[in-house]
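Removed from the display is one protein chain of the complex; every other protein chain stays in position.
Up next, chain A:
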Amino acid sequence: MAEIHIIGQILSGKGFPKQNLFCKWSFQYGNNWKVISGRKEGQTQVESSEFDDNCKWCFPIDIHFATRGIQGWPKIYIQVYHLDWLGRSQLFGYGFLTIPTSPGNYVLDCFTWRPFGSLRERFIQFFMGGGPQLKYPDLVFSASDRYKLNTETMGIVTFEINVILRNFQKFGVEYM
């Protein structure tokens, strides 16, 4: 059984149309994988920056996986929401990011998007807020179903991630 440690943080979100953002995150992984310790999902605080449009969350991630196979390498799935002045949270983006497969320190950008409604929906969204969301968020995970989606480019969520691998060499895995 090989093990992997993923230690890092969700640094910031930038390029979103508004501030007051928070981010829900969770790890997605294949059946072979098991969480030994650490949290596999969480939610950041609501954040707005005074100086630029770069919301700094600095939310820690620390998780330890064990695996029986390489397939289903962990990925981070994020949902970014905007909390408006009425206390309503409104979807600002989905993102999906593969954890690097070789050990080291990485600064990774996760490019997010959100469903793009029809003209009427966009009109309502402009005045009322809200907007279309995915009914089945699993759609994000499967590469085969995503072609059905109409999306709109949103912001970038930056991660800083350290990856530590263990015992992979024992099973003939070469990663760098």
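Structural remarks
The definition used in the following text is that a residue touches a chain if its C-beta (ideal position, glycine included) is under 8 Å from a C-beta of that chain, and two chains touch if they have at least 3 such contacts; residues count from 1.
Basically, contacts and distances are computed from a predicted model.
Name of the non-displayed chain as stated in its UniProt record, restricted to "Meckel syndrome type 1 protein", "Glutamyl-tRNA(Gln) amidotransferase subunit A, mitochondrial", "ubiquitinyl hydrolase 1" or "Ribonuclease P/MRP protein subunit POP5": "Meckel syndrome type 1 protein".
Note on the undisplayed chain: of the listed residues A:F22, A:W73 or A:F159, the one touching it is A:W73.
Residue-wise, the contact with the chain that is not shown comes from A:E152, picked out of A:D52, A:D84, A:D138 or A:E152. The omitted chain makes contact with chain A at the following residues, 1-3, 32, 34, 36, 66-73, 75, 94-98, 100-102, 109-113, 116, 143-144, 146-154, 156, 169-176.
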